[in-house]
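Written out below as structure tokens is the structure these notes cover.
FYI, not all chains are in this one, though none of them got moved.
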């Protein structure tokens, strides 16, 4: 497939500056692009690359003003990143494999319900009483347990495991190795220190439009449900413990972990490797910098950093002070000597 | 299934206060319960919910004294949480799928030994020389390598991988995505900085009554064994490196990691995201707060926090002092000025 600058501009509602018949067949980062590639300039930090890029076409803001000659053909748009996203979506729909049908070597148990137009790959297992919506894609080696539900248009990439009774919404994407509904970590010690299992009879419920990263785990609740709200995006290798609730449109970066029974609000942003303690309540729109450790609940709109978490400004000042700590020790030593001398 | 308060009380050795014929068919948290649910009150923090809960039945301590009218029927027991655990176990045995038999589409190699009354799901692979005890459940897509052993009554949930030669005890539960016996991370650099693999010819040995969380990894040893003691409970996404030994009845929360050749004692409690360095020895009954970083060995009964780890009281005091650090800088500035003025 290849497209001209003119055709792309028309698709995006953009304006061509340069050769309208410049053709592109691939995408590239501005600093790595070769002839035949389309790229974009959104972050001002990268502006200098536009004068040297070999890209054939560059998406730029409508108000971009070149300070040197630019070889590439420009397409001026309102928001180059959004425009790029639209083109990537177009490209993806053309190149991504789009399997349909129930492949030989898969197992759909007799009591399962399967909607129309689904893909169930070889070596996938759909247990009794499971319900699979329409247009769902279940790639090879996935497991959908007894009575579990998968909503319309959802994709389970190879090897996703959904335990019995859990419910996944519509238009969700679960990446390989995600485990939904393993037992919550619940044990009661006896007088000898031997742990006895607390059975976890609840489920996981995931609302619509959620994406779950590779090898992320969401545990089933002790009773009731562990709940992931609409539009939540979880990166890879995240832990969501039993009974947790995550509000809609919250995003979490890789390797974050949320301990049991904690409630996280809507529209939060959780950085990589953040740890959030159990049995606390986090408000809406809270932002956590990477590696933050959160022992206590936080009100709406908090922005925190550090372990234990503190307001991001306080943290920044503390870090500056910490760097001066060795010198401070010396200064206090000196003050003590001075005062001693005086006495 | 539904039960009356009288029947439940008789099962638990409890005492009914209210309507003995109140019926319940589900479990719920006290603050979310609807009519028809049984719940419990163990944590005093939640006491106020008992006056508003819609639960039909609440398990309470024998000495619980209501300060306001309570609508729900109460069942008085010695320990409400233990009583709940007993009921959950009963419910679980009724609702959990209990598959038996060797499903079509599984592969049990001719040289494998399989005990009686096992379940081996479709697309599970049991290699030559593997030995599977009686009543074992091997869910779909699991892999049991050549010569590996799985003890009686153990459950491998879908997609567990046990490499060749590893041994799992009796009554263990391994959750989806757990990987037992991948190669330890052993490489020797040459003069050019190129790493050469140190072959890992040891095994993993897991004793009886161990539970291993989803996507947790336990590496095989260089030689000898990596050893997980009886009754250990590991949460999800934990890393246990090669040659590690974990003593009996130790519990670890999610995303903790233990580096190579470290010995951890019995009855330890390891918080989430804790990192423990390699080649050190940790005593018995040591407790690690979440996100602790442990560079050195620790004696029995230590309680540590922070990175690097320090006694939990010292850590608490240091955190308080750190919050005052910016102010302290200003105070020292002022002292210096004062002294200067005096000279």
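By letter and in written order, the chains are A and B; residue numbering begins at 1 in each of them.
Everything that follows uses one rule, which is that a residue touches a chain if its C-beta (ideal position, glycine included) is under 8 Å from a C-beta of that chain, and two chains touch if they have at least 3 such contacts.
Predicted model, so just to flag it, every value in this text is computed and none were measured.
Chemist: One sequence, 2 chains in place: how many copies belong to the entire complex?
Modeler: 3
By definition in this document, only the chains that are shown with their structure count from here on.
Chemist: Compute the distance, rounded to whole Å, between the mean C-alpha positions of subunit A and subunit B.
Modeler: 25
Chemist: What does subunit B use to touch subunit A in their complex?
Modeler: 26-29, 32, 81-82, 84-85, 88-89, 91-92, 95-97, 103-105, 121-123, 139-141, 157-159, 173, 175-177, 211, 213-215, 231, 233, 235-237, 249, 251, 253-255, 267, 272-273, 290-291, 307, 319, 322-323, 325-326, 328-329, 332, 335-336, 339, 342
Chemist: Under the definition above, what is the set of subunit A residues touching subunit B in their complex?
Modeler: 105, 107, 123, 125, 127-128, 141, 143, 145-146, 159, 161, 163-164, 177, 179, 182-183, 185, 187-189, 193-201, 215, 217, 219, 222-224, 237, 239, 241, 243, 255, 257, 259, 273, 275, 277, 293, 295, 307-308, 310, 314, 317-318, 321-322, 324-325, 328, 331-332, 335, 338-339, 342
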